[in-house]
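Only one protein chain is missing from this complex, and each of the others stays in its spot.
Read from first to last, the chains carry the letters A and B; within each, the first residue is number 1.
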Amino acid sequence: MARKSHVQTTINGETVEFLCESRQSLLEVLRDELHLTGAKEGCNNGNCGACSVILDGRLVNSCLVLGVETEGKSVETIEGVAEPDKLHPIQDAFLENAALQCGICTPGFIMSTKALLDQNPNPTEHEIRYWLAGNLCRCTGYDKIVRAVQDAAESM
Amino acid sequence: MRNLTGGEESVTVPGATVREVIDNLENRYPGMKARLREGDRLKPGVAVYINGLLTRGSILERVDADAEIHFLPAISGGTT
Partner (left out) sequence: MTENKEYKVVGTRPIRHDGVDKVTGRALYGADFQIAGLLHGRVLRSPHAHARILSIDTSRAEALPGVKGVVTAADLPTAEDRIADLGEGAVNLKYLCDNIFASDKALYKGHAVAAVAATNPHIAEEACTLIDVEYEVLPPVLEVRQAMEPDAPLLHENIKTTSMGETAEEPSNVASHIQHKLGDPEKGFAEADIVIERDFVTGTVHQGYIEPHNATAHFNQDGQLTIWCSTQGAFTVREQVAEILQHPISKIKVVPMEIGGGFGGKISVYIKPVAALLAKKTGKPVKVLMSRTDVFEGTGPTPASYIRVKMGATKAGKITAAEAYLAFEAGAYPGSPVGPGAMCIFAPYNIENVIIDGYDVVVNKPKTAPYRAPGAPNAAFGSETVLDEIAEELGIDPLEIRLINAAKEGDRRADGPIHPRIGFIETVEAAKSHPHYTAPNGKKHHGRGIASGYWFNIGLESSVTINVNADGTINLIEGSTDIGGTRSSIAMQAAEVLDIPAESVNPSVVDTNSVGYTAVTGGSRTTYATGYAAYEAAQDVKRKMIERAAKLWEVDESNVQFADGVFSSINGKEEQISFRDLCGRLGETGGPVVGSGTVNPGGAGGAYATHIVDVVVDEETGKVEVLRYTAVQDAGKAIHPSYVEGQIQGGAVQGIGWALNEEYIYNDEGEMTNASFLDYRMPTCLDLPMIDAVIVEVPNPGHPYGVRGVGEVPIVPPMAAIANAIYDAIGIRMTELPMSPNRLLKAMGKI
């Protein structure tokens, strides 16, 4: 069995240590080692965005990042988005706009939206669609997702 | 089934339940029962419409006088 490396990183503001094989992706580490299963696997090759997380302020597909690469870095996942006693405005906007059906894509869309609004608080509809094009949703047709992002931008 | 009825597309038979209708069909057109029933149940894959409404798919279904019955292949579907 492949030897494991020791990795220390920050996840949702907490220092976390874990052991992982060099071939394990960040997505596998989050899901299988740390039991943070909010990031989903839809394709495992960077095409669906269901595994989106924010790594040192940048949106990444966690299936394309190796676990060992996160040494000394900071990872934000869906589990860290809400406050203990209230949802993030993006989460509220998704619920109010019924922007999820099966919900498997939702954590990825919320992370992606967060990364967008962090750098562009007032995106146009086209900017939203352009930014979210890396996230696939098969249920909604995106209409309500785009509206939720518009609403979230307005309320933040 | 048309080949069993000698090309007739619709036939009139008595019966107060789907079971009786099938029995009476069999009397007139031997072979019908094998098409529609398996033991004491409707054959898997057969759907029964009574007066245009898809029924529960049971031979126990009640049938009014003058009701129109269709035996069709059952459908299944997929949604989100």
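We adopt the following convention: a contact is a pair of C-beta atoms (placed from the backbone, for glycine too) under 8 Å apart; a residue touches a chain by one contact, two chains touch by 3 or more.
These numbers come from a predicted model, not from an experiment.
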Of A:26, A:78, A:117 or A:153, the one touching the omitted chain in the full complex: A:78
Options A:5, A:74 or A:101, residue touching the unrepresented chain: A:101
Chain B residues touching the omitted chain (full complex): 1-4, 9, 31, 35, 43-45, 49-56, 61, 68, 70, 72-80
Sites on chain A contacted by the missing partner chain, in the whole complex: 1-2, 21, 23, 31, 35-45, 47-48, 50, 77-79, 81-82, 87, 91, 94-98, 100-107, 110, 128-130, 132-147
